[in-house]
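Not every chain is included here, but those present sit where they belong.
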Amino acid sequence: MEVTSAQQLLQEIFAPWVRELNLQVQRCGGGEVELRLPFDRKLTHVAGVICGQVYMAAADTAMVLAISSALGGFRPMTTVALNTSFLRPVSDGDVAITARVLRQGKNLVYGEIELAGPDGKLAAHATTTYALL
Amino acid sequence: MEVTSAQQLLQEIFAPWVRELNLQVQRCGGGEVELRLPFDRKLTHVAGVICGQVYMAAADTAMVLAISSALGGFRPMTTVALNTSFLRPVSDGDVAITARVLRQGKNLVYGEIELAGPDGKLAAHATTTYALL
């Protein structure tokens, strides 16, 4: 799965509310994907930093694409669990989201997602389990 | 903190993108809050069910209000971690989100969030740790 088809997948399968994040596929293949989240004021809360809800939504979205790239294409799946830790605030600049599959089983897939601010430092970190349907 | 002031807080402190969820405060007080998420097609993904990203965002939002109600008002805080498990799909009808504080420490607060579909069954379950600033 290449960048173009991953970007198209992003438009086709996710909820309209999630697509508002305007995530941009930068790199995709072999169970790993990198997305860019363009900074946008509508994603920041009262303290002026990107809100945690955005990181969780971006992490989940990125992992669906990473798993699809590992499987050679999209296949119905469902998130079993997603754990996110919030590490540093981002008050300006884009966020880079890297999702990678760490264990692909027959039914369950496990992976991690790193979200880095414009300084390259971790803003959030997530792990997740998906069930293939 | 009553329902009206909790609803007002919801409008003031959360990101515009989160406010699009249109969460409605039903009950608030003593470290527990109940919100209603009105069903909306823009929150559903390709399979026609409410997407996981919505549950995580609603859970995080509800807990900020629950903690504020325990503290007697809003106070700067930050989500340290939020773990969500996705249990049953919701393809129609509103979701009831109940957040409650389980442990309020001096610096850290721990709580859980139940998200139930219109049949009253758990659609998702989350636990979370916040740091008071």
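Per-chain residue numbering starts at 1, and chain names A and B are given in the order in which the chains are listed.
Here is the rule we go by: a residue touches a chain if its C-beta (ideal position, glycine included) is under 8 Å from a C-beta of that chain, and two chains touch if they have at least 3 such contacts.
Owing to the predicted nature of the structure, the values given are computational and were not obtained by experimental measurement.
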{"item": "Total copies in the full complex, given that 2 are placed here", "value": "4"}
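Note that in this section only the chains that are shown with their structure count from here on.
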{"item": "Chain A and chain B: spacing of chain centres that average the CA atoms, whole Å", "value": "21"}
{"item": "Partner chain B, residues of chain A touching it in the complex", "value": "12-18, 20-21, 40-47, 50-54, 56-57, 60-61, 76, 78-86, 89"}
